[in-house]
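Take a look at the structure set out below.
A single protein chain has been removed from this complex, and every other one stays in its place.
In order of appearance the chains are A and B, and numbering begins at 1 in each one.
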Amino acid sequence: MAFLSFLISGISLGSIYAIIALGYTMVYGIAKMLNFAHGDVIMVGAYICFYATSRFQLPPLVGILLAVVVCTILGIVIERLAYKPLRAAPVLAVLITAIGMSYFLQNAALLLWSSNPKVFPPVVPTGKISLFGGQLTISYVTVVAILCCIVIMLALTWFTSKTKMGKAMRACSEDKGASQLMGINVNGTISLTFAIGSGLAAIAGVLLCSAYPTLVPTTGAMPGIKAFTAAVFGGIGSIPGAFVGGILLGIIEIFAKAYISTQLSDPIVFAVLIIVLLVRPAGLLGKQIREKV
Amino acid sequence: MKSIRLNKTTRKNYLTYGLVIVAYVILQLMSSSGATTSTLQGMLVPICAYVVMAISLNLTVGILGELSLGHAGFMSVGAFTGVTAAIAAGNAIPSAAIRLIVGMVVGALFAAVIGFLIGIPVLRLRGDYLAIVTLAFGEIIKGIFNNLFVGIDSRGLHISLLSDKTNLAEGGKLIIGGPMGIGSIPKISTFTGGAILIMITLIIVFHLVNSRAGRAIMAVRDNRIAAESIGINITKYKLMAFTVSAALAGAAGSLFAMNYTTIVANKFDFNTSILILVFVVLGGLGNMLGSIIAAAALTILPEALRQFSDYRMLVYAIVLILVMLATNNDTFKAFLAKFKPGKKKKEEVS
Partner (left out) sequence: MKKFLAMVLALAMVLAIGSAAFADDAFKLGGTGPLTGGAAIYGNAAKNGAEIAAEEINALGGIQIELKYEDDTHDAEKAINAYNTLKDWGMQISLGSVTSKPCEATSAETFEDRIFALTPSASSVAVVEGKDNMFQMCFTDPNQGSLSAQYIVDKGLASKVAVIWKNDDVYSKGIYETFMAKAAELGLEVVSDTTFNDGNATDFSVQIADAQSNSAELVFLPMYYDAASLILTQAAKIGYAPKYFGVDGMDGILSLEGFDTALAEGVILLTPFNADSADEKTASFVAKYQEKFGEIPNQFAADGYDCVYAYYQALTNANATPDMDAAALCDLMIQQFTSMTFNGLTGNNVTWDTAGAVSKSPKGMVIQNGAYVGLD
């Protein structure tokens, strides 16, 4: 029973990683850049929802919607100001800009919302499902997080494979030059990707803070890195990969803590990641691209 | 053709050596005459350490062409082993300068060994996968040092993991105390030591880059498949660059740690790795002089921004973004060029 309960904790943590990782992987797949500011957009989303629901007493759903809208706009603005001018620049230059953006968001949040932690009000109804006569409990947040994750994953998969815009995205990720020649608006497509990624970040922020309710300006940083790891773990650029990677990372982390050592859980998680990448150099579900000579 | 090209790089190299020496002499004169502020004085050694870090990372990122996000891990290895060695040698070697050298050499050796061991599996990966694995190694190293206990007594060194099981004899001393890191480090790092380390680093890196091996490394960077097809042993050259880079980072870590009374493993986290990567990218990939200047400038920048008090780090972030835009965006560059008629052409190697 302990095993099952750890498994559930793992999945619940993993589903949060997975939602963040989905945003990472979307942006990476199309823009080929690691958007280090993603974790901080999550934090902004959580703060917006916090203020909407606890200061202005808006209903949770309105709060979430507001967070999504603000983050989407924020994502577009960041992209327009900081990333778009560097479209032709080396990848590393964009990476550094993204890091600058991450510092910017964290410090702006610190000035705007102070360093005092806020406790996030439950957006998802508190309560739990009891199984086996109460020996095993699953909180609603976990259920909602997992459902959200699956819905988002399916929606994104559908979007990228069936809609015109989604197809344009995939085309851009394969070959920007060729897509442009085929009449795809590459810049617009990349902006759209950022918009979607940031909107997802808002949802991730709300869920992250619903499950683990302490909110500070650095809240997004560590989960951001973990989710990035998860995205690579599953094969970066792959939407189902981000889902699988996130869930597995959560489970591995909890199991490492439960069965090996709480002190060494982080090193163990990263060691597993390394081993997986050595066996499958493109991640679990990543495409192995054969090199043309 | 050949001689002209060689001359240009050699000239640039000598310019780099020259500037470092001139900067050292000026700063040394200033500080001996008391013209420097405490702030600048206190930052001389860390600047040296960051410069060496930047040059060594530039070897991996700029010359070898592999993105590493765990460079601070090697710095950490160098810092912890180097300080341990310097403390352990405390009684045997009275001269602080020699202890500093011992510390740096030991730090470099350990970091080189770790770099070599990590390099074997890691360098099979490419691009962002390599980046994430180096990040992972950096975090693993941090996690291990946070749980490592090393003590010394009359019977020698004692090492234990997870909890303090060193059972030191009377008069023994715990050197590394897990999350407490190392306390009461003898502050033996000096600006002169740092400047010498920069010179040695430059000599090693320039010689490596301009040697047969260096050309092979760059060939691997520019086109791996072509390089392989003409019989270059890719693994060997990648490992060579990676190990040298790790060793230099180790020496820098040792120098850095011995400038403070205390050091903790968390100092060498992902953020520090990223900071050093920022130096390298800002200074220009493959451009050692650029790395030196960027490292110095970006180390001083947050201190110079203290007058903004609360807005300091916000301004720092904005400056960072603007500098990246200014140096990489064509429109922006063209705009700037208007004000500078005699602007030199791009110097970046890659």
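Some observations on this one:
In this section, contacts are C-beta pairs under 8 Å (C-beta built on N, C-alpha and C of every residue); 3 or more make two chains touch, one makes a residue touch a chain.
Since this is a predicted model, take the numbers as computed values, not measurements.
Touched by the hidden chain within the whole complex are the displayed chains A, B. Contact between chain A and the absent chain runs through residues 2, 5-6, 9, 13, 50, 54, 107, 110, 114-121, 126, 128, 134, 137, 139, 208, 211-214, 216-218, 221-223, 226, 253-254, 257-258, 262-263, 265-266. As for the chain not pictured, it touches chain B at residues 35-43, 46, 139, 143, 146-147, 178-181, 183-184, 187, 256, 260-267, 283, 289-290, 293-294, 296-297, 300-304, 306-307, 310, 312-313, 344, 347.
The rule is simple: only the chains that are shown with their structure count from here on.
Chain centres here are Cα averages; for chain A and chain B they lie 31 Å apart. By the touch rule above, chain A contacts chain B in their complex via residues 28, 34, 36, 82, 85-86, 88-90, 92-93, 95-97, 99-101, 103-104, 106-108, 110-111, 225, 228-229, 232, 236, 261, 263-264, 266-267, 270-271, 273-274, 277-278, 281-283, 291, 293. Residues of chain B touching chain A in their complex: 61, 67, 121-122, 124-126, 128-129, 131-133, 135-137, 139-140, 143-144, 146-147, 162, 225, 229, 270, 274, 277-278, 281-282, 285, 310-311, 313-314, 316-318, 320-321, 324-325, 327-332, 350.
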